[in-house]
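A single protein chain has been omitted; all remaining protein chains appear in their positions.
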Amino acid sequence: MPFVEGAYGATVLIIGVLGLSAFLRYRAARKRLAQVEAHYGRVRS
Amino acid sequence: MMTRKARRLWIVVVCGLFASTATALMLVAFRSSLSYFLSPQEVLVKHPRPGEVFRLGGVVQVGTVVMSHRDGKPLTRFRITDGQASIPVVFTGILPDLFRQGQGVVTIGSMTRHGEVFRADTVLAKHGASYMPADVEQALRASGKWNPKFGPAPNAATWDDKTPQQIAAAKG
Partner (left out) sequence: MTQDYPNEAPLSAMGEPPLEVMRSKSGAWLHQFANPGRFQRFVQPIIPWLSGVALVLTVVGLVWGFYFAPPDWQQGVTARIMDVHVPAAWVAMNGYAALAICSLLSIVWRHPLADIAAREIGPVGAGFTALCLITGSLWGRPDWGTYWVWDARLTSVLILLFLYLGHIALLRAFDNPQHGYRAAAILGLVGAINLPIIVFSVYWWNSLHQGNSISLTGPSKIYITMLLPLLVCTIAFYLAFLAMVLARISSFIMETKARSLLLAAAEGGRS
């Protein structure tokens, strides 16, 4: 049984999914906020 | 008059004290069932009934391993020791790769009818906390500082950052 391959595969999978979802969510949130602010005026914060 | 913040902080501190005391008491009360295995010494004191399944753990006593076959299956006899007491074990089946003399082991099974031998259904290898490449182990052996058969690796400070050549050169 390829235990080492399995462990490293699980690592790439889990960290990959966590990282990718964080990245995509971050990019989407930035884009959305920029859109909304462009439409309704920028808010100082 | 305390501020709300100070009062909340005190509530957290007091609750924390109570909760950790309760946990500590629980852990002490369930002490025996939290241990994964009994040592040979504990087995002699507790005297589990023949047939009662429990886990026996310790070190495979050096020089006690006898391997044979019965009905085409590997049969192994050895003794498990904790330095104070030792119990003979008989196991039919394939041992894990890490099983060797002087190595930690946990076995699951029960005492035989007359209570002197532990019949193991499962043998699990326990491994120590040290990790070393094969050439370092060879160098330690060559320098006469360690033979894995007779106990755990020497103090890590003597080998964890030296090259195998340095270790082999430092005869002692």
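In this document, chain identifiers A and B correspond to the written order of the chains, with residue numbering beginning at 1 in each.
Keep in mind that, in the parts below, contacts are C-beta pairs under 8 Å (C-beta built on N, C-alpha and C of every residue); 3 or more make two chains touch, one makes a residue touch a chain.
Source: prediction; values computed, not measured.
Asks: Identify the visible chains that the left-out chain touches across the whole complex.
Replies: The chain that is not shown is in contact with A, B.
Asks: Write down which of B:Q84, B:S130 or B:N147 is the residue touching the left-out chain.
Replies: B:S130
Asks: Suppose we count only contacts with the excluded chain; which residues of chain A make the list?
Replies: 1, 3-4, 6-8, 10-12, 14-15, 17-19, 22-23, 25-26, 28-30, 32-33, 35-37, 39-40, 43-45
Asks: What does the interface between chain B and the hidden chain look like in terms of residue numbers?
Replies: Counting over the whole complex, chain B touches the hidden chain at residues 3-5, 8-9, 12, 16, 19-20, 23, 27, 31, 34-39, 57, 96-98, 106, 122-138, 153, 155-157, 159-161.
Here, only the chains that are shown with their structure count from here on.
Asks: Quick one: chain A and chain B, Cα centre-to-centre, how many Å?
Replies: Each chain reduced to its C-alpha mean, chain A and chain B end up 43 Å apart.
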